[in-house]
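For this depiction, one protein chain was excluded, whereas all remaining protein chains were kept in their positions.
This part shows chain A:
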Amino acid sequence: MSPRVIGLSALAGATLALPLALVAAPQENGLRNPADFASIADRNQRSAAIFTEMGKVLTHPRCVNCHPRTDRPLQDDRGEPHMPAVVRGNAAGTGAPGLECATCHGPANVAFESGVGSVPGHPLWHLAPIEMAWEGKSLRQICEQLKDRRRNGNKTLAELHEHNAHDSLVGWGWNPGEGRTPAPGTQAEFGALTKAWIDTGAHCPA
């Protein structure tokens, strides 16, 4: 047996040892569907597993970069501090007087003239409020935060689903422009997972 085959066998064995081994594997850079979690009999565990899948989106740079724990956003796929060194600036998170988000970010992504990269854009481009920061937090902490109306923009779970499934600024994460990796899956899949998580009791992973 070649070293490569041995390595693949070991990898397969390690995969089978994971708790979610019975859950169907997603497509590359994709998300599993709610139905893929039907094999988890315990409702609470199923709910937590679905949230863990949602976490692939929530902890992706396309989301975390604008949910920072400081007043400075992050950028690119490595989550580097935003350059220039812009700040939250106001309660709406639209930047400081004289250097607002809209100084550079327009209503849509704009490819650079060089042909390499782009400046991202959306009509409502802004930083998430500091109470919605989840940079550096565990999935459980993010989960509890998302259910806490003092820290989720006073949203009910139904409103949270609507936000995840249809908000166009959230949707930008899957259309981030040249030079940025899109969030995994699609917004529709993320919305379906959110609904399934809520429908199973909105339990959080340990």
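Descriptive notes on the structure:
One rule holds for everything that comes next: a residue touches a chain if its C-beta (ideal position, glycine included) is under 8 Å from a C-beta of that chain, and two chains touch if they have at least 3 such contacts; residues count from 1.
In the analysis below, contacts and distances are computed from a predicted model.
From the set "Thiazole synthase", "Sulfate transport system permease protein CysT", "(2Fe-2S)-binding protein" or "FAD-dependent oxidoreductase", the protein name that UniProt assigns to the chain left out of the figure is "(2Fe-2S)-binding protein". Considering the full assembly, A:Val86 is the residue among A:Val86, A:Ala128, A:Ala183 or A:Cys204 that touches the omitted chain.
One of A:Gly106, A:Pro129, A:Pro182 or A:Pro205 touches the chain omitted from the figure, and that residue is A:Gly106. Interface residues of chain A facing the missing partner chain: 83-87, 89, 96-100, 102-104, 106-108, 110, 112-114, 117, 119.
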